[in-house]
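Note that this complex is displayed minus one protein chain, with the remaining chains in position.
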Amino acid sequence: MINGLSLGAVYALLALGYTMVYGILRFINFAHCDVFMVGAFVGYYAVTPFTIRVAKIGLSLPVNLHIGTDSIAGGTLALLLAVAFCAVLGIIIERLAYRPLRQCSKLTVLITAIGVSLFLENMGQLVFGADPKPFPELFPVREFSLGAINVSSNQLLVMGVSALLVIGLQFIVKRTKMGTAMRAVSLNPVAASLVGINNDRVISFTFGLGSALAAAGGILYALNYPAINPYMGILPGLKAFVAAVLGGIGNIRGAALGGVLLGLVETFVNGSHYSTYKDAIAFAVLILILLFRPAGLLGKVETEKI
Amino acid sequence: MNGTGHNPPRMLERIFRPKIILLAVLAGAGLLACFAGQFGRYYTGLLTKVGINIILAVSLNLINGYTGQFSLGHAGFMGVGAYTAAAITLFIGPNLLPVAGAAYYHWAAWGLFGAALLAGGLAAAVAGVVVGLPSLRLKGDYLAIATLGFGEIFRVIFCNIKSLGGGLGLNGIPRYTNLFWVYVTAAVCIYVVVAMVHSTYGRGFLAVRDDEVAAEAMGLNPTRYKMAAFVTGAFFAGIAGGLYGHDIRAIDPNGFGFMRSFDIVVMVILGGMGNTPGVIAAAIVLTLLPEWLRPVAEYRMVIYSLLLIVLMLTRPQGLFTWRRKWKQV
Partner (left out) sequence: METGLSMAATPTTPPLLRLEDCTLRFGGLTAVSGLTAEIGETDLVGLIGPNGAGKTTVFNLITGVYRPAAGRIEFGGQSIAGKKPCQITARGIARTFQNIRLFGSLNVFDNVRVAFHLHLWQGLGHAVWRGPGFLREEKEIAGQVMEMLEIFQLQKYRDAPAAGLPYGEQRRLEIARALATRPKLLLLDEPAAGMNPTEKAELMKLIRFVEEKYKIAVLLVEHDMQVVMGICRRIIVLDYGVKIAEGTPEEVRANPKVIEAYLGRPAA
């Protein structure tokens, strides 16, 4: 159950990124899950010394950020580093790959997104190596017992940080000027630009925010499943997307709800007879949702005017 | 009937062309097969891959390009066909073939293979119905994700069927595929798709793609068209899967996942949605591309994905589309 919640928390963080971008641009950012992966790797390299090697020019540059493991300060620093890095990454991706295609058909942008995703994964393989790396314990780990249930501090951390981030996000969207601008652009981009909102800035901000959440999700996920590799984002990403659809794509509370629900369902299935089917469960849920309630649990039904 | 003396509509020309093209390509396939022995293993293998990809791309083009149903799960149909065909040759073959006796063994094997391919195609067609039905109500992004989901579900199902090898897949599939089978199938596939779409009934596919509401208002039943597209596309994908399985002799579920589907989708996009000659050209180029990139094998996927992004940024309508200028009659 705790496993389910902590897995669900990670899915929720990822799902938020998907749902925000879809809400604003009506487009599924396939590369989102790879930003998740990059976040985890930044967390890894924050505490592991590494060498930048470029064979062609004979460059060999050792880098050591000297962030210690097993400490709260170190862990927080690593987390913040990953979040910042990925926020910038997300903004760059939007700027270079998606913005020029704003007017094109959705198909084209979808293909581009998949292209970016492939690029990140394969670059990751080139740069990081394909073999899984053990994720260090960024934060000190303690075990707790609540009655019959054993809980690890990492799991509590995941749930706590996620909850904080979701609340923070709600605050941004509901109470700040930028949040209102985000909502305006998602409802009617033309009208939003006519009332003086800089759509480009809002979209960049949304991508940055979503990517930041993905990075946090990446680190939190890696804390509990400590083997990271360049392709680690694919499956969680797909499931997080299902979670976003489950909750109602474009709806922030829905994404959080969907994430938690899916995490619980998946953990439950994992513990039962059908554990080998656990990956297919997410897709089955997806198809059922799309068939019977495409707007999702909390979504609004959009009708076409004829 | 139309005796006012204006030019006969160009449409009539198109009516005669498909059958002639079919005969020409069949003849070409026959020729190819005759000289197949001279090509050498490497080129034969390459040509086989090209042919299979042509079948996959053209069949997907019917669903995505002509009918506008954005399907991301085409490889799932391929997998269904591959497994069904392999199951027949692997499990039924050894029981059936010895009965034929030495003299007829060759013909019996061919017959078995043909039947296996057909069965693969039919099984995939059934899968096409399963995927097509829910898709009727979905549009755009949602449809893409749902078909992707179906593709993954098929993959997981294959991983879990122990009698078909589970996660390790099947191997030791007899090598029945040769250039003749591949290119005859490709020719038939191209002919069927083009002939269907260029008829008056078949114009409905494009109408459903362009504007489903208006199409319904003109009496077309979008459900029929979408289902027809899915079933036909899946059928040929299934046969392609069977051909594939009997070429590389070992199949596993992960070879029919999203990446495979994506490869085929890229061929359709690059060729231009609904542009059969373009899609064929794209299939050829994209099959040969990884070979050309072999020298930089490490960077292959990185270059490929970068190329894809650049292509979408610069020429999203596809590499091989051109606007035919219309002439005033």
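Each chain gets a letter, A and B, in the order it is written, and its residues are counted from 1.
We adopt the following convention: contacts are C-beta pairs under 8 Å (C-beta built on N, C-alpha and C of every residue); 3 or more make two chains touch, one makes a residue touch a chain.
In this text, all values refer to a predicted model and were calculated from it rather than measured experimentally.
When the missing chain is restored to the complex, the residue among B:29, B:90, B:170 or B:220 that touches it is B:220.
Contact with the omitted chain, checked across B:144, B:182, B:207 or B:270, is made by B:207. Against the chain not shown here, chain B presents residues 1-2, 4, 6, 8-12, 15, 18-19, 191-192, 195-196, 198-204, 206-207, 209-211, 213-222, 228, 274, 326-329.
Note that only the chains that are shown with their structure count from here on.
Chain B has its Cα centroid 34 Å from the Cα centroid of chain A. Across the complex, chain A is touched by residues 70, 134, 137-138, 140-142, 144-146, 148-150, 152-153, 156-157, 159-160, 213, 262, 265-266, 269, 273, 298-299, 301-302, 304-306, 308-309, 312-313, 316 of chain B. Put simply, chain A touches chain B in their complex at residues 22, 26-28, 97, 100-101, 104-112, 114-119, 122-123, 125-126, 238, 241-242, 245, 276-277, 279-280, 283-284, 286-287, 290-291, 294, 304, 306.
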